[in-house]
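All protein chains of the complex are present and in place, except for one that has been dropped.
The block that comes next holds chain A.
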Amino acid sequence: AENEQPWGTPCTQLLVFVATPGCNGFPSLDSKESYKLSVSEGSLLLSADAVWGALRGLETFSQLVGRDENGTYYINKTEIVDFPRFPHRGLLLDTSRHYLPLRAILETLDVMAYNKFNVFHWHIVDDPSFPYESWTFPELSKQGAFNAMTHVYTASDVQMVIEYARLRGIRVIAEFDTPGHTLSWGPGAPGLLTPCYLGKDPSGTYGPINPILNSTYQFVTSLFQEVSTVFPDFFLHLGGDEVDFTCWKSNPKIRAFMKEMGFGEDYKKLESFYIQRLLDIISSLGKGYIVWQEVFDNEVKVRPDTIIHVWKENSTPYMEEMANVTKAGYRALLSAPWYLNHISYGQDWMVAYKVEPLGFEGVPEQKDRVIGGEACMWGEYVDVTNLAPRLW
């Protein structure tokens, strides 16, 4: 029995009040994440407009609870009114350069919740491997995964990720990056990729998706039909980065097409041709889209509600790019200074922390178009053995 009780009446309950719960729905870009936390003698109250805010408040609450030398849990009297500055706070994981087992993804989602991240940008396939098990095109992963038995994400794996994320107020935005970064699609989808030529003969190697064939667009439509159903978020990330034109240029049928379309020697126009058709397909499926900055830089005609993802640090300084993108009326996401796979010695977190996403010249309407950013953990040198300590 203690002579002195330094603490007030013990609180045993945190009351959570949510105005419009939506507990069975999915979080979205417009979700309200604001919350109020009120801690006073005998009363712990967390209130939010939506359940997503309650989740954020719960995380904050868990951070406020301390423990003294005697093992008593305590919390200081406090009044908190909190809401996020940016609605899109994302993390990119790359499961193509190295497969990441489900538990690594789920663990990452947990840590994202501790840090109030709300978007999991799943860069699920790329050149090195295609781990996504498609029911429309099972050959894609059968031929394209590192190992079709052990290094794939089944439909149930994907649903598990989506639900686990949802319960943490995290949106899952899948990226099926095209037309570049698609080498692993080739084996499972013969005829999809452009055959490269050495002079008059095919060299045996392949390049980006072949933009001149009708079969391409049929394939893309079917695949994205599936992807649109599997991933409930309104947005899909369509990639569009680093398209290498060399292979297209080498292919005589493509050159003929360029001539026919009057594109001259400007392969950016061919890239635009593909992307525009892709965007139309996605729109007709009722989805919105995010694309890497090249799509904007190469002057592809995109819908006004396109979100441009700024990732290049130097070709144009990224702040300038942010200004240009928002000036042109598009919403922007910032990743350029946050490529966390670029490790270096010392406290490099400080460099990331000091970034001011709105540090560019522009009118308030422009600044409003910056909806947030994403930390990227590209997988060239990352797998389950080193993901967690590298990212956090």
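Throughout what follows, a contact is a pair of C-beta atoms (placed from the backbone, for glycine too) under 8 Å apart; a residue touches a chain by one contact, two chains touch by 3 or more; residues count from 1.
Note that contacts and distances are computed from a predicted model.
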Missing subunit (named according to UniProt) among the choices "AP-4 complex subunit epsilon-1 isoform X1", "Beta-hexosaminidase subunit beta", "D-2-hydroxyglutarate dehydrogenase" or "Small ribosomal subunit protein uS9m": "Beta-hexosaminidase subunit beta"
Residue among A:Gly204, A:Pro304, A:Gly346 or A:Pro364 that touches the chain left out of view: A:Gly346
Given A:Ser62, A:Ser315 or A:Asn386, the one touching the chain that is not displayed: A:Asn386
Chain A, residues in touch with the chain not shown (by the definition above): 341-347, 381, 385-386, 388-390
